[in-house]
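Notes for the one structure printed next.
All protein chains but one are shown in place.
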Amino acid sequence: MIVEEKILELERRIKQLEATKKKDQLSMVVFSGELDKLLAAMIIATGATAMDMEVKLFFTFWAISALRDKEKRAEKKELTSKMFGAMLPKGTSDVKLSKMNMAGAGLSMLKSLMKKKNVASLEDLLQTAGELGVEINICEMSMNLMGFSKDEMIDYPKLDYCGVGTYLSDAEESAIQLFI
Amino acid sequence: MIVEEKILELERRIKQLEATKKKDQLSMVVFSGELDKLLAAMIIATGATAMDMEVKLFFTFWAISALRDKEKRAEKKELTSKMFGAMLPKGTSDVKLSKMNMAGAGLSMLKSLMKKKNVASLEDLLQTAGELGVEINICEMSMNLMGFSKDEMIDYPKLDYCGVGTYLSDAEESAIQLFI
Partner (left out) sequence: MIVEEKILELERRIKQLEATKKKDQLSMVVFSGELDKLLAAMIIATGATAMDMEVKLFFTFWAISALRDKEKRAEKKELTSKMFGAMLPKGTSDVKLSKMNMAGAGLSMLKSLMKKKNVASLEDLLQTAGELGVEINICEMSMNLMGFSKDEMIDYPKLDYCGVGTYLSDAEESAIQLFI
């Protein structure tokens, strides 16, 4: 019967649409290691959880520096990795501004303004993100490249290591995608 | 009857799909305060209106500098805010390149090339954007943090102030989303 055939055709088309349906999810590549960009990333991330979105952050390159634990020490690195790693910031308290560093004057001015205006610090934002269930995936390839190892990363509730394929799968089904 | 039940089921699935349908809308976080990135942002924004898209720009951090009016003066700021604000560019004519500044040589060379090649200046692009109905939302939190106030911002047709929640709602229903 024609009506039933038509219904089957419509259902087939609906299935195709459902296959590309976006999740209520935010996917973000966090690439930059500067305080200002990391703040923007974490403010967007925690803001999205407040709207009940799933949030998946993919930390890569310079941004991974901010996830290093100041107290932890990595073992058995080769020389170039050791040197490269030593030149990079260690943890959130160590990251700089992308401009106006002026030997640290711009940075400390901004930090003092953040306190005065009650803007959450990067440390606080990371902790809140963890509590709110924000997932952090570290790009394993660039972590190795930067000379970092898993044993020097911070303790974070949902921390994992992955490759670009995992990022792309997550991004493809996310309603919001950003590269910071 | 089975046909009617099936139709109800399909309608329910269509409704779910409609709930995540993207608008013909472009949402952009404009974070960077450099001339080259601001040019890219405004060229994409005005280009999108030419294709009948709605355009919503969310100016935050350094980019807000470009929206300061050279002539307007903010009142009653505290000292750190005053100092921080004084170090930041005031308006489109004051922003720099992200590289090749070379004491302004690269910047003036680029500006002279833009004139020769008939590329619209940042001032012109902002004015065109205003005429074409591009919405500009300024992130209120970072405006306060930078030590800026509403009374020193340019006159622009669709200028408003908001938080990260407004940005996320807009971004989620936008067909194109970027962070510049």
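The letters A and B name the chains in turn, as written, and every chain counts its residues from 1.
Following the convention adopted for this analysis, a residue touches a chain if its C-beta (ideal position, glycine included) is under 8 Å from a C-beta of that chain, and two chains touch if they have at least 3 such contacts.
Owing to the predicted nature of the structure, the values given are computational and were not obtained by experimental measurement.
Although one chain is not shown, part of chain B still touches it, namely residues 3-4, 7, 10-11, 14, 17-18, 21-22, 24, 26, 36-37, 40, 43-44, 47-48, 50-51, 53, 98-100, 106, 109-110, 112-114, 116-117, 119, 175-180. Residues of chain A in contact with the chain left out of this view: 3, 6-7, 10, 13-14, 16-17, 20, 22, 29, 31, 33, 60-62, 78, 80-81, 83-84, 87-88, 141, 144-145, 147, 163-165, 167-169, 171-172, 177-179.
Quick note on the criterion: only the chains that are shown with their structure count from here on.
With centres taken as mean Cα positions, chain B sits 22 Å from chain A.
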